[in-house]
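In this view, the complex is presented without one of its protein chains, the others remaining in place.
A and B are the chain letters, set down in written order, and residue numbers restart from 1 in every chain.
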Amino acid sequence: MTAPSPSAPAAVAETAARPSRPTMRALRALVGSRPAVAGLVVLGLVALVAILAPFVAPGDPLAMVARPFVRPGVSGAVPLGSDALGRDLFAGVVHGARASLVIGLAATVVGLLVGTLVGATAGYFGGRADLVLVRLIELFQTIPNFVLVVVMVAIVQPTIVTITLAIGIVSWPPVARLVRAEFRALGARDFVLAARAAGCGDLHMMLREILPNALPPVISTASVMVASAILMESALSFLGMGDPNLVSWGAMVGAGRDSLRSAWHVSAVPGLAIVVVVLALNFVGEGLEEAFDPRRTGERR
Amino acid sequence: MTRAPLLLVDGLSVAFPTATPVRDVGFTVGEGETVALVGESGSGKSLVASSLLRLLPAGGRIVGGAVRFEGTDVTRSTEAELTHLRGRRIAMVFQEPATALDPVMTIGRQVAEVIEWHEGASRRAARARAIELLDLVRLPDPSRRVDSYPHELSGGQRQRVMIAMAIACRPKLVVADEPTTALDVTIQAQVLELLDRLRRELSMGVLLISHDLGVVGQWADRVVVLYAGRKLEELPAERLFDGARHPYTRGLLAASPRPSALGADGLLTEIPGQIDGADRLPGCPFSPRCALARPSCDDRMPDLVAVGPEHTVACPVAPRGGIADAVAVGR
Partner (left out) sequence: MRAILAPLKVLAHTVPTSVGIAVVTFLLVQLAPGDAVDVFAGESGAATAETMAGLRRALGLDLPLLDRLLAHLSGLVRFDFGCSIRYNAPVASLVAERLPSTLALMGCALALALVVGILLGTLMACTAGSWLDRGLSAVILFFYSVPGFWIGLMSIVFFAVRLGVLPTGGMETIGGDFSGPGDALLDRLRHMVLPTVSMALFFIAIYARLMRSSTLQVLGLDHVRVAAAKGLPRWVVVRRHVLRNALLPVTTMAGVHIGAMLGGAIVIETVFSWPGLGRLAYEALMSRDFKILLAILFLSSILVMFTNALVDLLQLWLDPRIRRRR
């Protein structure tokens, strides 16, 4: 064939050398993607606001500070309006960012840890361990995620810790699949075989040789995992299953339901906050995916 | 020749955003004639083939020249006109029979589909024709095989199906892009024989694209040699092994003493250097690898010069034959 094939030489050029460059190249590609950069900027701002919440919106966000149902843009004291109890929606959004980000990030870390552990074990050892763990992955992909989260949180009582763990527990299977596939593929590569021939132990092989190379695809899913964790947390707290001691965007949307006819902004404002953050995360996720694997254009599992 | 040829390619250039892999290529194919395009990977021969049907890979454009088929310039045809040309007047046989057939459709449907589309045949009539065609290409047990899926066939059988698909509407020209490269040597001969028999029976023109000089010498009437997107030489196939002039053609031939022993691959490695980047040179693309090259070779592309009957060479240093008054033809 004489058709130019731009990707072919790169694929052929892979030798026994350890592929370490892709991460740097991917980061540069990420910075080159405009939506991803916009997403990162938005996320940075939200994170900043969340950290500085006590200064941005001082005082208790659950306190009554105004008349009920002030519309957005009417009062300087409550720029985004107030809810049925006269609470400041702006303060709620600012403080709610903390719950969303903390739970989203922590649940993702839990999911990544469990998923990597299971996937690496299954992919590295293969055989019977693999068989059992794949069945476990299949089982957890069969039980509907959100239903399981709801049941677990209902049984053990909603706190920030139980919610995080519950979301983490349902979000590991895709990571495990990914890591398992990477470990299986990388386990047969020359640099891994070389390390094994040099007498490296299993743990060293898994942690030092294979894991660093298996990580890029995992990292590129992390952003989307955070997004879906935030969506789950918001749905949970919308249903009244959030941590009652926390301000949460989902709970705020839920609280606005009763006054939907007269004051729909009470639900609209915190909902918009969710949309902005999740959209930003998905933009970053898309950028990461393309940066780490240009052939995959937007496939997500 | 007074009559216009079936296919006339004139000054064809194909460009991609970063390269121009085909430059100023011209040749003709007459009715019932087999013309071979020869060159190694990267010579642009497959791009020339795709240009005839305007099926260039994404990003590729015809930037110059004309492709006249039965008098009309294909490069100016509308997409609607092309759908009537493709598969009906010009058909194509591709290199890789393993991937060229739709894996989830029976071979019978894939053959019948061409007939249904171009001739408006009913499903049943098209199926009957498909069975006839499969019989014509000597696929064993065609009335049963018509319902097979591609993965149930061997490579040679799939290529027979491809050929059945190509000749379904009795095209005037078949473009065969490395039709046997992916096949075993014994199957190769069978498939080429089949193609040649059909050419005679249906009086089709055949444009055979190959990098295998043995195949070309045996089956073609004329040979066009491409290198890095340039045409270097054209000559009658029967003179290929003793009358070739261009240093590149000679290099190809010298790699193997007997034409029958020319392998499918490996023969080009005998010429030192490689083709990469040669398409960007202003002069003769072969000069970096050419033992006879002079400094002037790098200045501009030499003209194609007639050196014998139906024989042109684009090389001023090529060893001269007996013809003294060489005439510049084309450009």
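Everything below uses one rule, namely that a contact is a pair of C-beta atoms (placed from the backbone, for glycine too) under 8 Å apart; a residue touches a chain by one contact, two chains touch by 3 or more.
If you're wondering where the values come from, they're calculated on a predicted model, not measured in any experiment.
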| item | value |
| --- | --- |
| Touch criterion as defined above, residue of A:Ala63, A:Ile143, A:Ala185 or A:Leu207 at the omitted chain | A:Ile143 |
| Contact residue for the chain not shown (choose from A:Val31, A:Ala63, A:Ala154 or A:Leu207) | A:Ala154 |
| Listed residues A:Ala229, A:Ile274 or A:Ala291, member touching the removed chain | A:Ile274 |
| Residue among B:Arg23, B:Arg88, B:Arg160 or B:His246 that touches the chain left out of view | B:Arg88 |
| Residue among A:Thr108, A:Thr121 or A:Ser234 touching the omitted chain | A:Ser234 |
| For subunit B, the residues touching the chain missing from this view | 53, 55, 79-80, 82-88, 91-92, 94, 96, 99-105, 113-114, 117-118, 149, 151-152, 162, 165 |
| Where the missing chain touches subunit A, by residue | 135-136, 138-139, 141-152, 154-156, 227, 231, 234-235, 238-241, 250, 253-254, 256-257, 260-261, 264, 267-268, 271, 274-275, 278-279, 281-283, 286, 296-301 |
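Here is the rule we go by: only the chains that are shown with their structure count from here on.
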| item | value |
| --- | --- |
| Centroid spacing, where centroids are CA-atom means, of subunit A and subunit B in whole angstrom | 53 |
